[in-house]
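Only a single protein chain was left out; the remaining protein chains are all shown in position.
Moving on to chain A:
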Amino acid sequence: MQQTGLSASNLSVFYGEKEAIKNVSLAFSPREVTALIGPSGCGKSTFLRSLNRMNDTIGGVRTKGEIWIDGENINEPGVDVVLLRQKIGMVWQRPNPFHKSIYENIAFGPRYHGVRKKKQLDEIVEECLRKSALWEETKDRLHSSALALSGGQQQRLCIARSIAVKPKVILMDEPASALDPVSTAKVEELIAELKQDYSIVIVTHNMHQAARVSDKTAFFYMGKVVEYDKTDKIFTNPSQKATDDYISGRFG
């Protein structure tokens, strides 16, 4: 399959009349982690949510521009969002496991994409839990409620759930900001691990986290991308003054 990755070109998003994202173009490489940083309200979460058309689910949002994956523009009316969201998974700030067993949480997605055989589902569940480093902790209680897991475990379960439908890209909206430092470290390890198979776009308010986990960083401000470059460069020698001010905490 063609490995073109995900890219947005001239993307604008409007909440009613207000333009939250102003003509943004960004390309994400496969097998890389891209961090989106910027002050609250700068549009980075809105941008992330437009990548899998999650903004469709709330009223009053209008999107202009193109988003390409595998040579297809997903921002066209005729696109099947179901297939699109299979290609682009998502993880939120607050862990949101379904009120079902650990097993059912992971089997939920594959079932909708045509996997019916129990043996096959068993394999997917084990593979995803292993990939998300949760197998050892949960293999003896796969059929107990996912809500009994700790916050960090729940978040890793949500990541496992998102990879169960074999996406190409995983979008993460502040995936560790509701977790304690130990769980955060585990999630970050997991991101580094998953990078080998997926392209990951992560929104974070934590500069250190962005520096630790990402290969590239995009700095958003007032709905625009101010600077997009290798993470090393952004954090050591940014070309824009605004970027420098933000990462060194002089505003924001």
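Heads up, the rule we're going with is that a residue touches a chain if its C-beta (ideal position, glycine included) is under 8 Å from a C-beta of that chain, and two chains touch if they have at least 3 such contacts; residues count from 1.
Just so it is clear, contacts and distances are computed from a predicted model.
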UniProt protein name of the chain not shown, from "3-methyl-2-oxobutanoate dehydrogenase (2-methylpropanoyl-transferring)", "Cytochrome c oxidase subunit 1", "Outer membrane protein beta-barrel domain-containing protein" or "Phosphate transport system permease protein": "Phosphate transport system permease protein"
Residue touching the undisplayed chain, where the options are A:A20, A:I102, A:C158 or A:V225: A:C158
Positions on chain A where the hidden chain makes contact: 52, 54, 57, 59, 81-86, 89-90, 92, 94, 96-100, 108-109, 112-113, 147, 158, 161-162, 164-165, 249-252
